[in-house]
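All protein chains of the complex are present and in place, except for one that has been dropped.
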Amino acid sequence: MPDTNKILEINGLAMDFGGLRAVDSLSFSIGEGEILGLIGPNGAGKSTVFNCIAGVYPPSEGEVFFAGEKINREKSWNLCKKGLARTFQIVKPFSSKTVLYNVMVGSFAVTDSTAVARRIALETLEFLQLDDKKDVRAANLTIPDRKRLEIARALATNPKLLLLDEVMAGLRPTEVDDVVELIRKLRDRGVTIFLIEHIMRAVMALSDHMIVIHFGRKIAEGKPAEVACNPEVIKAYLGDEYVISRD
Amino acid sequence: MTRQNVHISTMVLAVLIALGLPLVVHSPTYLHIMILLYLYAYLTTSWNLVGGFAGVLPLGHAVFVGIGAYASTMLYLQYGVSPWIGMLVGGVISVMIGVLIGLPTFKMRGAYFALATIAFGEGVRVMIENIDYIGPLKLNGPRGLQIPPLNVGLANMLFLDKKPYYYIILFMLIAVLALTWVISRRKLGYYLNAGGEEPEAAMALGVNVARCKLMAMAMSSFLTALAGTFWAQLTLFIHPKSVMSLDLSFEIAFIALIGGRGSIAGPVLGALLLRPVSDFSRIYFGDKLPGLHLIIFGVVLILVMIFQPRGIQEPLTRAYNKLVDRIVSRRARGVLESA
Partner (left out) sequence: MFGLLEDSINGILMGSIYGLTALGLTLIFGVLKVINFAHGSLLMVAMYAAFWAVTLTGVHPYVALVLVVPFMYLFGYYLQDIIIKPIFKAERDVREPVTVIIVTTGVWYVLDNLSLLLFGPQYRALTPNPLRGKMLEFGGMMVSVPKLWGFVAAMLVACAIYLFFQKSRMGRAIRATSLDRDAASLMGISQYKIYNIAFGIGTAVAGVAGVALVPFYNVFPSVGVLFDIKCYIIVVLGGLGSIWGAMLGGIIVGLIESVGPQFMTATWTEAIVYGLFLVVLFVKPSGLFGARADW
């Protein structure tokens, strides 16, 4: 039975692509208002987990519960309406449209009125400090701004849970700091965050709780400090030689 | 004088000119040319709902023109139903067929969708060319159906003069443009654009892309069918090659593409540019150089796609906006100076 205090609960998640089991026996949960970080070496299956949760494809096995409701076969647009939003690792802005237009597509998820959608979009852009660029065509944005736009769009849908897929990839250190700050502000607004990230210091700094997966399986779980010292994790990332034996 | 005012003034002026034209131009030939111009502008604007906003490439839209034309004509000839009602019947049938076509094809990739629409269009045309009767309904196969010019009047949408036809199609054009404008500013318009450009991102933002596309298809096919009825009442003779040919489907798509699909002004501008080319080259070169206008279309299409893929409306709109800016600033300066 799903624990309704947890906003997201995964039981025994598995995903097969043809003969390849990309994710195997994955179970974890996220509490409301938490920030959960998912890390793992490249190819570990992190984006697959996101896609299973966000309705891109249904998992081969296991159950996904969002706010107590089983959402295995739900479509992404319905999930969005229920309060589950996500960003994409490779950003997909509506390039030919302005920043404001992009975000309005998101805010239309909570209203039918163009005027209200515009208002919500403008507020969201202000929150993300993109409002001065609201009339810029998305194709002309810089990479960090595109990533912000990606977050703004998802935020405009008023999510309870936000899945962030490597939003800091390709950013410079100062830009990374800005995004870390932004995510903290998001949590303060009441959004639960589930993020995939490669930039260790960011993920360590942000996460209340972390999960490490490798070859599709969970190899460690816990607070950032615990996970960082976990020999399995070190082995997965750096290889056997770096594990400091405790004997 | 704000920009808004300038826009509104321009549109009012255009509408007034259009309304007043038949008072000045009496030649039936030229009126006919204008009627066809509005008709194609109407067809391309309706096409634009799917081909522009939804971002797919339907190349078989003439099938809806045919359905509209045949539905209203058969009902009129055999049961005396007024074409105004027949129009609506044709529209409803088109919606059903349009959705039927859209359901499986919208999942396909661009080229496959285009091919499927061609196959549907041609398939239906071939079938109608071979069928003389569906039950009690007379289709007359390739020989087509003729509407005798009797019982003239508004009730039967039959007129001896070109002027009423002119006003009817002008009204239809304005209505469809207004509809497109309203949709573009509302949720459906945003969703269609988003779904057409980046479907995955749109879906993650709550857009049911497939359903939006179907809605666009339903509207588009309905509106296109209405034009079919108008065409039948205008030309008084319909047969498969005239109302549901591949040539017609392509011409509609070409004009919209050259004008600029996805924009509201694009299809109209395309029609404004290309229809006169088509008519005049047919009048002047028809015998000596057959098909010249199609060559011109093709070459223009290729050039536009290479240099201005968003259509000629892009540079034209830019020029128009610059002109508006100049008017607005001049007026503003005028106001300041006189203050």
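In order of appearance the chains are A and B, and numbering begins at 1 in each one.
Keep in mind that, in the parts below, a contact is a pair of C-beta atoms (placed from the backbone, for glycine too) under 8 Å apart; a residue touches a chain by one contact, two chains touch by 3 or more.
Worth saying up front: this structure is predicted, and the values here are computed from it rather than measured.
Trainee: What are the shown chains that the omitted chain is in contact with?
Mentor: B
Trainee: Out of B:9, B:29, B:130 or B:329, which residue would touch the omitted chain in the full complex?
Mentor: Counting the whole complex, the residue in contact with the absent chain is B:130.
Trainee: Just to verify: which one of B:25, B:119, B:175 or B:210 makes contact with the chain not shown?
Mentor: The missing chain is touched by B:119.
Trainee: Counting contacts across the full complex, list the positions on chain B that touch the omitted chain.
Mentor: 57, 59, 104-105, 108-112, 114-116, 118-120, 122-123, 126-127, 129-130, 246, 250, 254, 257, 289-292, 294-295, 297-299, 301-302, 305-306, 309
Criterion: only the chains that are shown with their structure count from here on.
Trainee: Can you work out the whole-Å distance between the CA centroids of chain A and chain B?
Mentor: About 44 Å, centre to centre.
Trainee: In the complex formed with chain A, which residues of chain B make contact?
Mentor: Those in contact with chain A are residues 185-187, 190-191, 193-194, 197-198, 200-209.
Trainee: Using the touch definition from the top, list the residues of chain A that touch chain B in their complex.
Mentor: Against chain B, chain A makes touches at 54, 56, 75-77, 80-81, 85-86, 88, 92-97, 101, 104-106, 108-109, 112, 114, 117, 153-154, 157.
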